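Pasting a structure below so you can have a look.
With one protein chain held back, the other chains of the complex are shown just where they sit.
Right after this comes chain A.
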C-alpha cells in the first residue's frame, strides 16, 4: 500500500511539489522557532550550566540568575559547616555601565569570581587565563560583546562604572539572554564596581558536594541551616531562570503560538492535498472496496501518503535548518539543533500529516457505490 501511495504522489508531481513546499515551510518554521528558543534559553542559564557547582545559594525569592540580590558574606561559613559540602565559592552578578570608545554608554553584567578558584569565571578562553583578572582593575570580555562594545583587544582599556579597566582576556560562548555583555572581573573588583553589592556582601554561594554524598540531603541540610536563603540545585536554578524568561517576557508564548500556527497551517496544506487526491481517486478506492479491500486497507494508502509527505518534508526541513544555522549565527542569533528535539519535531510532523488524513479516511468509509458505476 505504501508503494501505491508513492505512485500516487509521484503521479501528480506538481501538486506533490507544492505540498512538500508547504510542509517544508511549516516544519522549517517550527525548527527555527524551537532552535532559536533553545538558543535563547541556553544563553539565559549559560553561566549556571557551565559553572562547576552542584548547589547555588541565592537571596530569598530571587527570580533568576540575572536579578539576584546581595546578602552578607558570612553565610559562607555557615554553608561550609554543612555535612556533605566539599567547597563553597562566592561569586557576584551585578549590573553596570561601560563607556564605549565613541562616548556612548552600554549596560553590562559584571560577573565577579575568585580568580584563584575560577568558579563562576569564564571556561573557554580565546586569549588569557581566568586568573589574569587577579589583583587589579582587570577584566575578561566575551568575544560576542564586540557588537555592543566595538572592536577590542587584549590590553585595551575601557571605563566601567567610571573606572579604567584593562582587558586581560577574551572568552568564548558567553552570550547573555539579556543582550547586555558579560564582563568577568575578580570578586573583590566586582564588589566595588557593583556599588549596591559593596564590601562584605556576595550574590551567590556556589557549592560543590563531597563525592558520594547525597545531593538531596545536602540541599535539605543547607535549607535548614540557611532559612533566609534560596538553596537550589544547579538544575533547579537553571530551569528557574529559563522558566522566568520564558514566561515573564512572553517569549515562550510567542514561540508557542508560532509553532502552533505553523502546525495547523502544515496540517491544512497536507490535509487539503490529500483530500483532493482522495476525491480524485475516489472511484478507484471504491473499486478496491468492491474487489474486497476493507476501509482499513484503503486507509493505509491514505495514511502512507501522509507519512511520505511527513518524512520527506521533515528531512528537507532538517537539511534547510542545518544549513541555516550558520546564517543565524552570522545574524547574531544562536540556533540550537538537538537530536532529542528533532525527534519531537519529527513526531509533530507525523502527527500533523496523519491528522490531516482524517477527513479523507472518513470519505473512504462512506463511499457511495453508485459512483463506481458511472461511465
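By our rule, a residue touches a chain if its C-beta (ideal position, glycine included) is under 8 Å from a C-beta of that chain, and two chains touch if they have at least 3 such contacts; residues count from 1.
Just so it is clear, contacts and distances are computed from a predicted model.
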Options "ABC transporter ATP-binding protein", "Carbon-monoxide dehydrogenase small subunit", "Cytochrome bd-I ubiquinol oxidase subunit 2 apoprotein" or "4Fe-4S ferredoxin": UniProt name of the undisplayed chain: "ABC transporter ATP-binding protein"
Omitted-chain contact residue, chosen from A:8, A:46 or A:68: A:8
Of A:106, A:192 or A:284, the residue in touch with the unshown chain: A:284
Residue in contact with the excluded chain [from A:14, A:228 or A:370]: A:370
Absent chain, residues of chain A that touch it: 4, 7-8, 10-12, 281, 283-284, 286-295, 297, 369-370, 372-375
